[in-house]
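The complex appears here without one of its protein chains, the remainder shown in place.
Chain lettering (A and B) follows the sequence in which the chains are written, and residue indices restart at 1 in each chain.
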Amino acid sequence: MQCESAVRNSVIALAIALNACSGIQSALDPKGPKAAGVLHLTWFLVGTATVVYVVVVAMLFYVLRRGSRSSVDLDHELGTEIIEHDRGMKTWVVAGTVLTTIILIGFVFVDLSTARSLSTVGGAEPLRIDVVGHQWWWEVKYPDPDPQNDIETANEIHVPVGRAVLIKMKSGDVIHSFWAPNLDGKKDLIPGHETVTWFRADTIGVYRGQCAEFCGYEHAKMAFYVVAEPRIEFERWLAQQRAEASTPGDSLAQDGERVFLSSSCAMCHSIAGTGAGSNNGPDLTHLASRRTIAAGTLPNNAANLEAWILAPQTIKPGAKMPANRIDPGSLRALVAYLQGLK
Amino acid sequence: MKRRPAFDAAALPDQGFSHHAPIWWGNALMMMIEGAGFAILVATYFYIRHNFDTWPPARTQLPDLPIPTLNVAILVVSILPMWYVAKLALKHDKPRTIGGLLLLCVVFGAVAAVLRIFEFKAVHTRWDTNAYGSIVWSILGIHFAHIIAATLETLILGILMFFGPVEEKHYVDITVNAVYWYFVALSWVGLYAVIFLLPRFI
Partner (left out) sequence: MRTRLEQSWEEGSGLYAWLTSTSHKSIAKRYIVTALAFFVLGGIEAAVMRVQLSRPENHFVGPDLYNQIFTVHGTTMMFLFAVPVMEAIGLYMVPIMIGTRNVAFPRLNALGYWMYLIGGVLLYVAFFANTGPDAGWFAYVPLAGPAYSPGKRIDIWAQMITFTEIAGLIGAVEIITTVFKQRAPGMSLNRIPLFVWSEVIMSFMIIFALPAIVVASGALAADRLVDTHFFNPAEGGDALLWQHLFWFFGHPEVYIILIPALGMISSIVTTFTRRSIFGYPAMVLSLISTAFLGFSLWVHHMFATPLPQLGQSLFTAASAAIAIPTGIQIFCWLATIWSGRPRYTTAFMFVIGFVLLFVLGGLSGVMISSIPYDLQVHDTFFVVAHFHYVLIGGAVFPLWGAFYYWFPKMTGRLLSERAGKWNFWLFFTGVNLTFFPMHFLGLMGMPRRVYTYLPEMGWGNLNLVSTIGAVVIAASVIVFIGNVVVSLRGGIAAGDDPWGASTLEWATPSPVPIYNHLFIPIVNGREPLWTNPPGELPVVTGLRTDRHEGLITSLMDAEPEHRYEFKQPTILPLILALAGGGSIIVAIFTPWGVTIGAALTLLILFCWFWPTISPDHDTLRQRPRETR
């Protein structure tokens, strides 16, 4: 529709001016059919709402002007009778009401059909992923018919481009909400319930998501990344994740492994193939393959790892990970070990 | 502002009964508030029902029937003396008669209150056992507070009938108190059905 694209174009111009349109966490930059469907709906809603608003405001200024120029001598007139019998006025009000109703019915109709078209899981056999929300990180599992092949990771989801992904979600503590706006609307994770959502990424890229239901202290720093990659790379990633932890390459990393296993780290974190099997905190088996640490808070590199391990409370106050008293040498070894866990 | 006398209120009575009295409306609104509260509690009861496979939950006995049924019967029957009191109050009958009947109503209320304590045991669960226990105890408890408050109010009015100088407006208060008592008694019929009868069917 011409009006729609006119609105859309002006909003886009404005958005570009505000640097809004492209974004790794933006509903205005869809990378999959669900977000795209919602964006179409958005333009329709914004367009119609703008037209309605302009009409109402125009009516307001029209009546204000008309009233100001009224030649009626009001000081000597009684207020009631004239309006009671004004048929013309009644027609306008009724017409306005009917028009409003029609527009709203149209809205609801478009809403419901959009919802219906987005609800069927698109495509063949979807990829299954399980997500468990925790304060303040995302536990991600790829279940497999053969449990040996189950994958566990944290805060990062890899998906093959063009294939539907079905996510079953639970919460380990309070209500969270899974939201990657480039791909889809959000769905809550509610303790005591299992919730389900699906999406499909149609463009290669990395998209950011964030918890969208207030879940305590560090709700603001509970992000995750969705990496949409070609099928071959995805299969490669799957295979890599299925493997046990890489053995430490050099002596520094070996020291690091010892530090890990002998300190409190192993009380919360698991590394497949070692003795550490706790799942209070994220699984670290393939930590080095992830782009960020602390649920999207910091890029994953040596310096950030050192800072995080030493004093997580200064980066993410309230996080469940305590500060660790560890001497610089051991810290360097530990980080070297962790960076080898590809 | 020039004022033109157009109605003389001096001849109007001091009091009105029933819906002519503001206190009647205050009471009616309070019943609406509390009725809404009870309705929400019942809705919560049904909501919680969905979270259990069996009802009452596994390892919880069905609530007993004898004492609860006796109590709901007593509450319903107690409407009669209360209704009669209200009728006498409308006719401005002798204060001592009304006072005596009010004290009889207090006896009914006291008995209901005592039986309510046994009803807490009759549900065979505690408030902290599970959500079923929590909602059942809440309904029992909140209605219990109603019985106590209404009985005490009846007591105050009864005592007044014997001791105080009795005035017109006290008769209005008595009729309004009666309406509140009907509410307390009749609301229990529904709540009794939910707590004690429903688990046998759903």
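Assume a contact is a pair of C-beta atoms (placed from the backbone, for glycine too) under 8 Å apart; a residue touches a chain by one contact, two chains touch by 3 or more.
What you see is a predicted model, and the numbers here were worked out from it, not measured in a lab.
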Using the touch definition up top, pick the residue from A:V56, A:M267 or A:A323 that touches the left-out chain. A:V56
Touch residues of subunit B, complete complex, unshown partner: 1-22, 25-26, 29-30, 32-34, 36-37, 40-41, 44, 47-48, 51-52, 57, 90, 92, 127-135, 137-138, 145, 148-149, 152-153, 156-157, 160, 164-170, 173
Against the hidden chain, subunit A presents residues 15, 18-20, 23, 25-28, 35, 37-38, 41-42, 45-46, 49, 52-53, 56-57, 59-60, 63-64, 66-68, 70, 72, 74, 77-80, 82-83, 86, 89-90, 92-93, 96-97, 100-101, 104, 107-108, 110-112, 114-115, 118-119, 135, 173-175, 177, 179, 181, 184-188, 190-196, 208, 210-221, 317-318
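Criterion: only the chains that are shown with their structure count from here on.
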Cα centre of subunit A to Cα centre of subunit B, whole Å, reads 51
